[in-house]
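Removed: one protein chain of the complex. Kept in place: all other protein chains.
Letters A, B and C mark the chains as written, and numbering starts fresh at 1 in each.
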Amino acid sequence: MAVKKDYKDKKLAEKLRDRKYYIPDSNPEFIKEVEKIGLTAAHLCYQCGTCTGSCPSAPRSSYRIRLFMRKAILGLEEEILTDPDLWLCTTCYSCTDRCPRDLAPTDAIMAMRNLAARRDIVPRNFLKTTQLIYQTGHGVPNNDANRAARMKLGLEAEPETTHKYPEYLAGIRKIMDHYGLKERADKILAEEG
Amino acid sequence: MADENWKPKIIAIICNWCSYAGADLAGSARTQYPTGIRAIRVMCTGRIDPLFIMKAFQDGADGVLVSGCHFGDCHYLEGNYKAAKRMFLLKSVLKNIGLDDKRLRMTFVSASEGAKWATVMEDVVNTITELGPSPLTELAR
Amino acid sequence: MAEVKKNEEPRIGVFVCHCGTNIAGSIDIKAVMEYAKTLPNVAIADDYQYMCSTPGQNKIVEAIEEHKLTGIVVAACSPRLHEPTFRVATREGGLNPFRFEMANIREQNSWVHMHQPEEATEKAKDSVRIAVAKASLLEDLIPKSVPVERAAMVVGAGIGGMQAALDLASAGIKTYLVEKNPTIGGKMSQLDKTFPTLDCSQCILTPKMVDVFRHENIELLTYTEVEAVEGYIGNFDVTLRKKARGVLTLEEAEARGFVGGGCNGCGDCEDVCPVIRPNPFELGMAPMKAIYIYHPQVSPLLYTIDFDSCVKCNLCVDICGDKKAIDLNAKDEFETVKVGTVILATGYDIFPIEEKFEWGYKNYDNVITSLEFERLICASGPTGGHLIRPSDGATPKKVAFVLCAGSRDNTGVGKPYCSRFCCMYSLKHAHQIIEKIPDAVPYLFYMDIRSFGKMYEEFYYRIQDEGAKFIRGRVANILEDPVTKNLHVNAEDTLLGRPIDVEVDMVVLAAAVQPAAETDATRRLFGVSCSQDGWLLEAHPKLNPCGTTTAGVYLAGVCQGPKDIPDTVAQAEGAASAASIPIHLGEVELEPYFAVCLEDKCAGCGMCINLCPYQALALVEKEGRTVMQVTEAKCKGCGTCGGFCPGGAIWMQHFATPQIIAQIDAFLLGGEQ
Partner (left out) sequence: MRQYAFFLGCIAPNRYPGIEASAIKTSEKVGIELLPLKGASCCPAPGAFGSIDLNIWYAMAARNVVLAEQMGVDITLICNGCYKSIYEVNEKLKHNDELRDGVNEVLKEIDMEFKGSVDVWHLAELYYDPKIVGLKKIADSITRPLSGVKIAVHYGCHLMKPAKERHFGDSENPMWIEELVAALGAEPVQYRNKMLCCGAGGGVRGYDLTHAIDITNEKMINLQEAGADALTEVCPFCQLQYDRGQIEIEEKFGITWGLPVLHYNELLGLAQGMSPDELALDLHAVDVEPFLKKIL
């Protein structure tokens, strides 16, 4: 366990915080959860860096998919789930195609995001998209300018989707309610203000 | 199923060069599999007289596994082809006497396929467990 | 040997081995032993820590005498491991060694049921019961000795095959060295320098090639492939296909009556040949004619015609003139030779690395393989040793080396194993660039540098000191600058934790290796197994790395798994030693598992004759009846005939029908119902 120094000065305490990795501080179950959700044997990662080398986000940020894999194997759950970089994966799957261990690092990242979401750690835009779908069936719903354009093209103002057939929305909402997603999204967004 | 504690009696007759070696390899690799099968070693599956298998069923075996080399890999050139033909015919005989032909299975496991051997073991035990006791069991008593 | 009288009541001794905790860890040894005592025919049951040890074996020897045993059962490891050991003990105790049966309670029990002690113990009891049933019916068998042909064959004349052939030949054994290519030397002859000593590959290889060529005991058969194999240890009949070469040796010319004729390697034919095609020895980077030698130093110095591209214009025939060395109507010829033992040394191929699309091999001009690098840096190569960029002929200054290109790769495109010599030759390549090109910088992208051999780590240290740059990260992809044809190598410097984009002039892929294309066909001819990755399977990975499960067939070099030159030579010498033993002994014992005809039961139907893959069976007239007769020397004991005989007239020794039925009955009818 990390040494507790109890320095009175908060800033100093943070600056001198014990940064060693202690096995008891980690969660060995975390990697198993990641593998279960991501359907990939993430513990077989041998840290070659092919993923980071393939990543379009890595060159322009501190996001390192290899480090997330490493931390997941070491069970550094807290560090992973609170890291804002977790949300910088564009899910382009280049790492998955090139991984020599035949793993799917992208799906491991998705699994880690799922686990973060279980703790209500989700960026607003993700939640907002789900709310829009709950309301309209679409993440990018129709608008008046578009309706006008559609009619000019000889299309109906509303496409043949939940927009034209809102009766189908009930089913969509039931599915989302099954997982309590709407409620959770509302709650998290409200808390954030 | 007749009895909660019923466990299938399954006999495997396997060739020395491929499947027996593959089974040994599963051991060296400590690959775990169900205990339900007893193996008898012959030099080649070509040695297996259909009568052996009929005798096993008559004795009350719930399942019989025959396992040899992959086609083209037989240590004796073509013994496994001959065996496969015999097993194929034998399956229709089994059906004719009212035994589910799934009770007889032929597989091909090479000397390097320890993991496959374990899968076969699991598979055969599951299949036979699902089929339940052989209707000939009573006869054997 | 104590004689066991016919019809004598069987008295079986059962010995249960603990194998330390290997067996005793999950099987209740005492319970198995006590159970054995209750079985019919069992006279004594005992156990011991290690049955294979001297005291363990002595237990058997003593028990045979003391209890007048007629058969022995040892419940221990796999018979494939220790059956020979315990047969010796059985014989020492005065019994026929074939009155021994093994129950495998380790590989097929304790090791695979480690967490089910109760079930494992039950299974062990069953195994012992089955073994006792068989042992009760075993009979005395006399192994047959067969003479061993005083000749050996080595398939493949790379460095491994050449070394093995030289060793065999120097031990006084006539050796046929068979090589599919027109020349010997294998992959090593394509290399420039060798790590870690940096001596030139040709310089150390050529003398050996000359030795091979000159050795009176070696019959060199280049441009020849194995067509068919019959027989068994001591007596292999190997049929060889001598591919139509179209060019006669001095001897062949003389045999045709052209005294003083035949190819003397003058090369006039090559000059006039109008057909130009890529030279495979130079990996297509140099031209070659339809009548060709790979390079001037080939051994034997003998031209070959590639009949796929030859247009039969006759220009070569004309210029060859009175030497009459060229025969454009040549056909493949076949020859069967008899050998006692065989060494396979079939080597490897380079994995088709273009299948890894992300590195752009064959798509980008300046991405080459390591073997191409060897030819480009070699003084006798297509560029005279000047390393150039294929796109523009410029001298590259920055060169990236991609290690583990296709090795340690579980994707299915690539090889899961470590190819074992790429790290070291890439270090050597780095050295060669630094040495030859002023200001050149090699960048080695690696995951681990595996410098495990003698003086290898020191070599790594030296190359680091010389200025090579090491980047710990596997190359993600390579992008080509469409204008300059420079290459951008993308990876993560995993130690820095940052993506890295290195612009280089040239990329060298240390491509994985895989078994040579012909390996699979060849191994099937000789009845040798392969492991899952296609490399030939040794008899035991640690204790018998040169042998195979087919008696009399041995392995040398990379065909058994990736290895560098020192390891290949060492294994070749080991294989040569192993292959010479039966030849020097002069005879080998064959397991007496052959078929015997029970003539009173044989109806002479002849159904078995065609079943036999070895033509060992025939119908003969005996006392006015037609019966089958077995040629014991030809019979290998597979039992295919015995498995079919409708009259039950074929007795398969040691695997006889009553013995097998007894095993089946023992399992299913014996035991606790």
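A few points about this structure:
Rule of thumb we're sticking to: contacts are C-beta pairs under 8 Å (C-beta built on N, C-alpha and C of every residue); 3 or more make two chains touch, one makes a residue touch a chain.
It should be emphasised that the depicted structure is a prediction, and the values quoted were computed from it without experimental measurement.
Listed by label, the shown chains that the missing chain touches in the whole complex are A, C. For the chain left out of this panel, the touching residue among A:M1, A:I23, A:L153 or A:A190 is A:L153. Those residues of subunit C that touch the chain absent from the view are 357-358, 360, 363, 477, 479, 481-482. Residue-level contact of subunit A with the missing chain is found at 37, 56-57, 60-61, 87-94, 96-97, 104, 106, 110-111, 113-114, 117, 122-123, 125-130, 133, 137-143, 146, 149-150, 152-155, 159-165, 167-168, 170-172, 174-176, 178-179, 181.
Methods note: only the chains that are shown with their structure count from here on.
Note: centroid distance subunit A to subunit C, computed from Cα atoms, is 51 Å. Averaged C-alpha coordinates give centres for subunit B and subunit C that are 30 Å from one another. Shared interface positions of subunit A, defined as residues touching 2 or more other chains, are absent. Contacts with at least two other chains are made by no residue of subunit B.
On the side of subunit B, the complex with subunit C involves touching residues 9, 11, 13, 16-18, 20-21, 23-24, 26-28, 30-33, 35, 38-44, 46-52, 55-56, 59-61, 72-73, 75-79, 82-83, 86, 110-113, 118, 140-141. Those residues of subunit C that touch subunit B in the shared complex are 78-81, 104, 106-109, 111-116, 119-120, 122-123, 126-127, 130, 524, 527, 529-532, 537, 549-550, 593, 611, 613-614, 636-640, 642-644, 652, 655, 657, 660-661, 663-665, 667-669, 673.
Looking at the complex, you find that subunit A touches subunit C at residues 46-55, 58-59, 64, 66-67, 94-95, 97-102.
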